[in-house]
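Missing here: one protein chain of the complex. Every other protein chain is in place.
We call the chains A and B, going by the order they appear; numbering starts again at 1 in every chain.
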Amino acid sequence: MMMRFGIFAFAATLFAGQALAADPVKIGVTVAQSPPGSVSQGTQVKNAIEVATQIVNDAGGVLGRPIELVVEDTQGIPEKARAAAEKLITRDKVVAIIGEHQSSNVLAAMEVAHRLHVPYINTNGWTDAIREKGYVEVFNPANYNSRVAVAMADTFKALGAKRVVAFCENTDYGIGLAKLLGDQLKERTQGIDYKFETLDRASKDFLPALLPLKANPPDVVVEIMLPPAAYILLNQLYEQGIAPSPKTWLYDASGLADYPDFWQNVSDAAKSMLVFGLYHPKMAAPALGKKIADEYKAKTKNDPSRLLFQAADSLFIVTEAIKSAKSAEPDAIIKAMEELKWTGTRGEVTFSKEKGGFKYHQWIDIPYVTFQVTAVKQNIADTKLVQDPGKPLDTSRLVKPQ
Amino acid sequence: MRDFVDSRSRSKVELWASLGIFVVVAVIPAFVSNEYWLGVVIVSMYFALLAIGWNLLAGYTGQFSLAPATFGMLGAYTTGLLAYDLGSTARTGIPAAIIVAGAIGFVLARIVMRLRGPYLALTTLSFAEIVRLVISNSIEITRGDLGLNVPTFVEGRVTYYYLMLIVLLAVQLGLYILLRSPAGLYLRAIRDDEIAAACRGVNIVRWKTYAFTISAAISGLAGALYGHFAQLVSPELGLISQTGIIISMVVIGGLGTLVGPIGGAFLVYIASELLRDFGGYQLVVFALLVIIFGRFFREGLWGLLRAGFERVLARRVVQPVD
Partner (left out) sequence: MLALDLLFNGLIIGVFYSLMAIGLSLIFGILKVVNFAHGEFYMVGAYAYTLAAIMLGLSPWLALPFAFIIGAMVGLVVERLLMRPLYAGYASWGLMRDEYAVIITFGLSMLLINLVDKIVGPYAFKGPALIGVSRLYIGPIVISGHRLIAAITAVGVITVIMLVVRYSLWGRQIQAVAQNRFGASLAGINPAKASAVVFALAGGLAAMSGALLANIFNPTPDVGVFPAIKSYVIVVLGGMGSVPGGIIASLILGVLESFGSVYISYQYRDTFGLVILIIFLLFRPQGLFGQKSREV
């Protein structure tokens, strides 16, 4: 609940003219830098984009011009994201907006981008609704809920689960994924009993929602939430002995285990947790991916996470499109992105042109794995890969919780 | 020397001052074409309407309700939901918002009729929170915190600008007429001493109800207009902090004056946007101003201006002719 009208890191161009060799190409970045937004996510995205920008500028910029970032704090609130998009386009005249990492914010801000016809790169909004709108300005190198839902349904089927309970946050991402999971479970499995509970991401105490589970614990508890609420939930699930436990698997659908502040907030609670992983060191990485990971670690001292790659890809996609179109005009960029076939930090990125569903302007074959955390404060590299990219879950590799 | 003690002549001066502000605002688009800043002034006008509504209730009738932002939110959601579910346009949405907000204001008035001071404040605060929580959690109906998209009904920001200004002018004039009439005296009487007013035959129930209803209706109108402008409404609109901002605007501008809420709204909102780039201290400053004005200068900036003006005039009159 914020009183601010938004905190802005405002480039000094308005008040102290910067001496630049050439007119910079401005790219707008919207991230959450204060509650109730996920500051954890926002900071990762912002750092990653800055590192990527440095790489581009060191190589001479784009069309001979340097990239200049204009960063806005959305506080994770859709209304602020909308206002930030308006400001970036009308006041700062950016050529594209990137960086948004929360689905509800993407939905709000992309209306502005569509109305004003400016390219919008969805860095981490998973909800299918973003793609289903079919806006030509919006491109999605981000993961999408349908992919996670299918992965989860297959995983739970392989685990032999009979009852699944999901806790989702009250956002488009959370509720969207929770519903999709229900659909996929119904479609792909027989008779798995499923229900989900929506939790307020600004709340600090989830015990009332958890206590009823103690009497009759399910086989799997799924967490579809973002920090800080996600951390509180995980801790309380552990405190009450609900999950992970010998009877109940804990599944992290948001892929939180690689966040820099994960272990300091969660400690014991995540041992034996299963994670939907969009990044794992054991996945094959292209050269650009390795480069970004090294520079990011050098700058922030944090290990790479999948947000890093998604964010970096977001920036590179814009610069690649400008380069190939030889122009920074919106129509040229959009056309270039539609034709894009470029190897980014995770693999070869192309965007589907299939309209009408979650595939529109989506990078369909985003690589993912499932892995299990086997020790407290474990590095991602040491976790146990229980499902390789493109292959089914290998139940023999699973470690049962104590 | 002009005698400012009489409330009627005071109102006239205040009205002229507010018209002066309107003229300045009307002329701005001739110099500023940047869409963003025009948007800032439009949002200030939204706050100005809310401030006028709350000032009527608190400044003139003495009912310190903590729910002005709530009625704005109710108005915004009325027009938003009508558009979302029934596909109606603003032509139905906005009048509906006024009616719905006014009706709920009427109900609230009946509930808090016998409450005073902290009890009134607490009840309206609870009411505000309950409404916000209900809207926020009814995700299936209102989309809750995700926000509800509202279609625009006017093409072009400048058109919207003048539309809001005209509405503001109309509301202000209507209020002026109301306050100059006997009704205005009744309301002020209730504010100054409710028991004495009742003894003199003022129908407390009726006039308090009117005050609440009109105030709520104005807020609902403001909310609906804002909804169509921002094209997104969310429960954020009804947060207690928003009420805090409205109260700040009125207190800084001048509580219980015709020009205070308008001047305060424009000043606070535009200044906060201008100052935003210099580190976000503007809210600290405004909060301090609220405390200082509340403590020492109840009539706000307008009161200070007026006092200064009076002093200058008096000095001029008193100076000997050489």
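Worth pointing out:
As a working rule, a contact is a pair of C-beta atoms (placed from the backbone, for glycine too) under 8 Å apart; a residue touches a chain by one contact, two chains touch by 3 or more.
Predicted model only: the values in this text are computed from it and were never measured.
Of the candidate positions B:Arg200, B:Arg298 or B:Arg311, contact with the hidden chain is made by B:Arg298. Contact with the chain not shown here comes from a single listed residue; of A:Val39, A:Ile121 or A:Met225, that residue is A:Val39. By the touch definition given at the top, subunit B reaches the unshown chain through residues 58, 62, 64, 66, 111, 115-119, 121-123, 125-127, 129-130, 133-134, 137, 191-193, 240-241, 244, 247-248, 251, 279-281, 283-284, 286-288, 290-291, 294-299. In the full complex, subunit A makes contact with the omitted chain through residues 1-4, 7, 33-35, 39, 197-198, 204-205, 207-209, 211-212, 214-215, 228, 235, 238-241, 265, 267-268.
Note that in this section only the chains that are shown with their structure count from here on.
Within the complex formed with subunit B, the subunit A residues making contact are 1-8, 10, 14-15, 77-79, 82-83, 86-87, 90-91, 104, 107-108, 111, 170-172, 175, 198, 200. Listed in rising order, the residues of subunit B touching subunit A in the complex are 34-36, 39, 137, 139, 144-147, 149, 230-232, 234, 236, 239-241, 244-245, 272-273, 276-277, 280, 283.
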